[in-house]
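For this depiction, one protein chain was excluded, whereas all remaining protein chains were kept in their positions.
Lettered A, B and C in written order, each chain numbered from 1.
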């Protein structure tokens, strides 16, 4: 694996996370519990899609085979996606959607913070822009998780169920493989494991305030960020997302 | 419009009805309320897909442009579909699925009975085969509608709601256009309106036994069988149904 | 007319803005609540036909633009509910009237969006017609409404341009795309004309509303203006307006055109549009499934307030 091959993989991981999560969040459009949330969810999705354009755009550039961000987003099949399993999980209720968002935002902000000092200036530049948005997302999702966790009895139960359901998908964020090692050696991206202490501290703080209990298990589902084994949900998501591009490959939109 | 153009349209209407309804029913697979229903629903879907192969196969033959049943099923976009709006409506709960099935089966058996004496022998032949299956479907769906309509208070309310929801999609079955006139003149298919008395009598009988009340409205949604205006649901169904063919147009399966 | 009413009408005539705390006739208030409420509901329900294509947008750029647009619509809903609230009706009350079917939303949103070209047609025609309705309302007599319209109009014209841009790409695209574009125009043309409401001669409240400057132009005036503006745009796109009687009337200096099928309009109004049931069901379910969230947020806010008080 050359540096650029590893970098391409890394960039796909970044871009596929924001692409797939952005898609999931956009599914809420027009169906949120309050108008303010409709706006906020659309805004989050919008930011994530914008970040996707940057990450996948750069991925295509690094690959150098003429694929642009759209080509990568709309013309790969499930196994070529490199997103965390977490972000492809179905929305469930609003609580689960926001819990997923919080679990992602917490990791995303920490990671983007580190990437701002990447040895690869193009990575640092995107991280700089994205980290502002991610910080805002985190503020919002953390607040909402606290409100709903420490709201009514029902909302507490729903949020605990959401956390229990999603928890096994958290571990994948911190497992390194050859790509990560290459990125770390080049100083392009941090070793994933090195983010965990900060992540755990942040989660501990917020979830405590939310009166929620972090499951006592370190089991982690894997297979998203290396594409080895996605969930069945991703394929269904792609049928929607890629429909037009697949049906009309020669069209320009 | 030549005879064959009209015949092609007519055959697409027949085949698209069974294709889309078969698809909808197949969505239940593994999720029915009892095992026997899982089996019955799979069986219904299977029959409908089998009929689709015959109708669309013949449609492709009549068209004479080299499209076979698969090409027609998997490579047309929504506006080229000619199914009744009724069959593309989402499944809803089991009650709505069975009500939709009953409303369709009742019409389908009557129509297929007439088509058995079609002046076009290839139509008569398919109708002969399909009518046996349709009669069995009708027996089952009518029985179930009666059981659930005259079951518990809850099931009665659900079935009445299903009927109220679906009723505006019944009228489309009986509205004739130029295609139907051409078919009637050629003795290939009956005038749609001519099926209504028998349909109303059959519905009256079964729904009375089911203790359900037929809505007092003749309003009819239209736009499915002429493709002028399908519902938003069809496009979503197609993203799933046509996914593989669209993504891998050169593959053989 | 009472003395108060006379003074009120004089202020309106003088183009002064009426503010929430000012005296106003009860009917003025009621009519405004109905009008602003319906407009707000239209923004909310209007998210759905476009939301229908967000998950299928063909490029990242188009997806982002559509998301931004739908977000704007929710924002417009918010401005308008706020404007209505200054008249003494809460957002929740208005929402319940929407969900119970007591209040209406624009009938146009009861038509389905069936291809990507519909995203173009909605922007070009539906937002186009909306702007035509809304631009004069920037000068409406009720201050909060007028100010909301000013903000809204700015964004809407942006949306309309984006819609036209989609249509342009489609109309200049592959044969399939052209077909989608023409089909979208065919389906949305008459429903767009209906957006201006029935002919003025059939419109009951028009005269009073115009005197109050709640309504600034007649329905027919606006419809004519819309046709005159839109037909050359369709020509430019190379698309055909689905009206055999459409001709330029040199004498009038306007296009002559066919009236929409008003029986269809009343059918849709009665609840028989292609999507009435789906749209209301979607909103009802969103509201019902969001109940626990709204309850929890309220409960949490109370807890926090209580803690704060206790700490003081």
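Criterion: contacts are C-beta pairs under 8 Å (C-beta built on N, C-alpha and C of every residue); 3 or more make two chains touch, one makes a residue touch a chain.
Predicted model only: the values in this text are computed from it and were never measured.
Every visible chain touched by the undisplayed chain in the complete complex is listed here: A, B. Interface note: of A:113, A:215 or A:235, the residue touching the hidden chain in the full complex is A:235. Residue-level contact of chain A with the missing chain is found at 77-79, 165, 168, 219, 221, 223, 229-232, 234-235, 239. The chain not shown here touches chain B at positions 19, 23, 26-27, 29-39, 42-43, 45-46, 49-50, 52-53, 56, 69-70, 73-74, 93-95, 146-148, 150-152, 154-155, 158, 240-241, 243-245, 248, 250-253.
Quick note on the criterion: only the chains that are shown with their structure count from here on.
Put simply, the chain nearest the middle, going by average C-alpha positions, is C. Chains joined by the most contact pairs: A-C. Measuring from the averaged C-alpha position of chain B to that of chain C gives a distance of 36 Å. Centroid to centroid, with C-alpha atoms defining each point, chain A and chain B lie 42 Å apart. Counting partners per residue, chain A has 240, 243 as the residues that reach two or more other chains.
Annotation for chain C: residues 56, 176 touch two or more other chains.
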